[in-house]
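What follows is one structure encoded as structure tokens, with my remarks underneath.
The complex appears here minus one protein chain, its other protein chains still in place.
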Amino acid sequence: MSATKLETSTPDVSPPVRWGEKIIEGLIWAAGLSTILIVALIFIFLLKEGLPTFLDIPLRQLFGKRWYPIEGMFGLASLLAGTLLVTAGAVIITVPLGIVTAIYLGEFAPPWQREILKPLIEVLAGIPSIVLGFLGWVALAPIIQNAGAPTGLTAFTGALILAYMALPTIISISEDALYAVPKEYRDGALAIGATQWQTIWRVVLPAAKSGIVIAVMLGIGRAIGETMVALMVTGNAANIPAFGADIMFQPVRTMTATIAAEMGEVAQGSLHYSVLFGIGILLFLITFAINSLARKLVGGESVRRKRTGF
Amino acid sequence: MTNDKIAVNNLFFTYPDGTEALSNVSLNIAANQIFVLFGPARSGKTTLLRLLNRLSDLLEGARHQGDILFNGESVFRRNANVIELRRKISMVFAIPTPLPGSIRQNLTYGLRMAGIKDKVLHEARVETSLQQAGLWDEVKDRLDTSAFALSGGQKQRLCIARSLALEPEVLVLDNPTSGLDPLSTAVVEESLYDLKEQYTIVMVPHSVQQGARVADVAAFMLGGELVEVCTADKMFMNPQDQRTEDYITGRFG
Amino acid sequence: MKRQQTDKIARIAITIVAALVVIPIILVILFIIINGIGTLSWEFFTQPPGNGMKEGGIMPALLGTIILTFGTAIAAIPLAIGAAIYLAEYAKENRLTRWVRIAIVNLAGIPSIVYGLFGLGMFVLFMGFGTSIIAGSLTLGIMTLPVVISASEEAILAVPQEFRVVSLSLGATKWQTIRHQVLPQALPGIITGIILGLGRAAGETAPILFTVAAFYLPELPRSAFDQTMALPYHLYVISTQVPGMPMDVQYGSALVLLLLVLSMTLIATVVRTGMRRKREW
Partner (left out) sequence: MTEQTIPNKIDVHDFSFFYGDFQALKRLNLPIKEKQITALIGPSGCGKSTFLRAINRMNDTIPGIRAEGQILLDGEDIYAPDVDVVELRERIGMVFQKPNPFPKSIFENVAFGPRVLKMTNRRDELHQMVRESLEGAALWDEVKHRLKDSAMNLNPGQQQRLCIARTIAVQPEVILMDEPASALDPVATLHVEDLMRTLAENYTIVIVTHNMQQAARASDWTGFFWLGELVEFNKTSALFSSPERELTESYITGRRG
């Protein structure tokens, strides 16, 4: 290959190397890759501050029942129990509500209703958690107390509000999943003489199963991670609720609420401080696991445009 | 080294999914003629067109072997200026594809991207290219209106004009009349005869009949292979290969 | 029971459940509006809280939230759009890209309080910004990234591929194609995503608890390294931390926060529909 050959080519209108573009494209690459860095940084800084939790406290004590930071007792069991209870309650409420609402929107609602309901659900997604927490505190808790609970600030109060907070996610993902079920399946069932409900129950829902499972997973993730509502309305009692019929109507304390409530008052670098970061590490790992699982369930389908054809 | 504008030498092309789109294709395209590339669907015509100016680069993971020489130089050479190549070998697509914006903005897009800011030059090119594409009289009073407001046939002539505004050496037309009615098709074909005085034209026709109408030289492709290439008269009157004859007479495809 | 009856009952039950979802949303909004609207006044917006926060207005908190939202925008937008362009236009289908996608999905799932911890560890302490607007903005900005990235990527992918091909065929470089064809067409979607993300950030409390929010600070911040009050945290403080707080001030603050955030959602929707209507393809 000869240099002479290149010289015979017509001169370029533009400079051959566009440094400006190279720099911009470099920045774009950096921005894309920075997301990995950010996740890594989050984990690193959580570890940096929270690692003593797992090194300095014997595991048996760490997962013990007693959370008395002032006496140096950092048993996470009660906090885990609180989070578990509130999350489970929220999921039990939100999943059927969300899926059924998605069914209503997708299969029954006339178009004019859909046009009102969808923005309304978007509005719900937009209400700040602190506002819902505030409402739970001033309005819902008294109602629950009047209904006979010893206090209005209970696991159930938190679960109910968290359930509504998770609804927009669950509804929109389930709706997508229902929408993706081919019309042919519905036609096939209806043509045999199945009722609409039989069609939904026996054909549409089973076919939309994986999408609905993902909706549930992400709903769980949201409920575990929510802080302000949990802080304001679950009663902030760091103990394992007594097992019984009223288990949901006792005050509890979640992991997130513990961090929010106590971080402001601890000395930086103290063991208590580390433990709060340690709880952060647990939350990070739990949500990471849930998200990875949800992603796995999608089976690597991506929304990417196929670029095989021109 | 020949006097050919474009020389395709033993070209193979494989799609990212492993299917072979072109198999050992060799042909030469001389300057100032209309070279027609025809054959049934999926015979590799469009793929070959898109290799000429390396739009094939957009197919991530595709592979090629062999070479294409443009003015005697490989378009695949290591330091080839692909941007410049695409200005010299300009392409018009099957579906009319105006860019969002006015007629004028469409026509000057290539120039502006080349860094040419001279407004006088812009104006001159807008007028010449529209005239060459036979569109000037219809749009000269509304150059600043949206290109999407044009009819299908006008859109396609706008796309031809947009390529011409770059003063390319080769005009590549991929089934440019596919969406057009017979009248618009005739207008586009008409403008091609005039254009070959100045440009080399490589075209995939809409039909065998169109190919026969416009071609100086024709090449018949089938299943990624070049079956035969010869002058249009010979090709459409007296093809050498049985498959060509079967296709031209409508026995398959 | 006849199956037609089951069908009827199922329909009614489904409708009731849908109503159970929808009616509380309307009630919540009405409840706050009705209880809070009487508190809104010029003074409420322009005065700092006084008399142990029991009187006066919410000016420093409202302004603080607006400042933080701008800070969030500055921190998040360039990175988010860059990452979206990377994913939509540059990323090849390889392991690195998979990692980027996993990272974004997981960023979206990290609890907001964990962002607060991260902000405390990295920006407040490690980088030495202290509890400050810059630390809070960076924390909120990173939290907002996944929302804006996903919305922007979707908007970019929605731009028809033929515009890219045509632009490249006319001798535009890849970046010119993105800059002159793709981004202008994707802009409405990107703006919508940005406003939605910022709206969410404006209403967040947990990430600002330890990074920026001041309990009570009647004067306005002077620099990015100052603390500021913020409306969500202010609402938390006056409703749970101040005994004997008048209810109307609490409802008023909640209403302002709600209106601020919902108006951003509304603007986003208007931008989206308005610019979609203008679109020619």
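Lettered A, B and C in written order, each chain numbered from 1.
Operating definition for what follows: a residue touches a chain if its C-beta (ideal position, glycine included) is under 8 Å from a C-beta of that chain, and two chains touch if they have at least 3 such contacts.
Predicted model only: the values in this text are computed from it and were never measured.
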Chains still shown that are in contact with the chain withheld from the display: A, C
Residue among A:125, A:190 or A:247 touching the omitted chain: A:190
Residue touching the undisplayed chain, where the options are A:120, A:138 or A:203: A:203
Contacts of chain C with the absent chain, listed as residue ranges: 3-4, 7
Chain A, residues in touch with the chain not shown (by the definition above): 110-111, 182, 184-195, 198, 202-203, 206-207
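As a working rule, only the chains that are shown with their structure count from here on.
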Chain B and chain C: spacing of chain centres that average the CA atoms, whole Å: 48
For chain A paired with chain C, centre-to-centre distance based on mean C-alpha positions, whole Å: 16
Centroid spacing, where centroids are CA-atom means, of chain A and chain B in whole angstrom: 52
Set of chain B residues in contact with two or more other chains: 55, 58, 60, 83-84, 87, 114
Contacts with 2+ other chains: residues of chain C: 93, 165, 173, 176
Sites on chain C touched by chain B in the complex: 92-93, 162-173, 176, 180-181, 184-185, 279-281
Touch list for chain C against partner chain A, complex: 3-4, 6-7, 10-11, 13-15, 17-18, 20-22, 24-26, 28-29, 31-32, 78-83, 85-87, 89-91, 93, 96, 99-118, 120-122, 125-126, 142, 145, 149, 154, 157, 161, 165, 173-176, 196, 199-200, 202-206, 209-210, 232-233, 235-236, 239-240, 247, 250, 254, 257-258, 261-262, 264-265, 269
For the chain A and chain C complex, residues of the former touching the latter: 18, 21, 24-25, 27-36, 38-39, 41-42, 45-46, 48-49, 96-98, 100-101, 103-105, 108-109, 117, 119-124, 126-135, 137-139, 164, 167, 171, 195-198, 201, 218, 221, 224-228, 232, 256, 259-260, 263-264, 268, 276-277, 280, 283-284, 287-288, 290-292, 295, 302-305, 307, 310
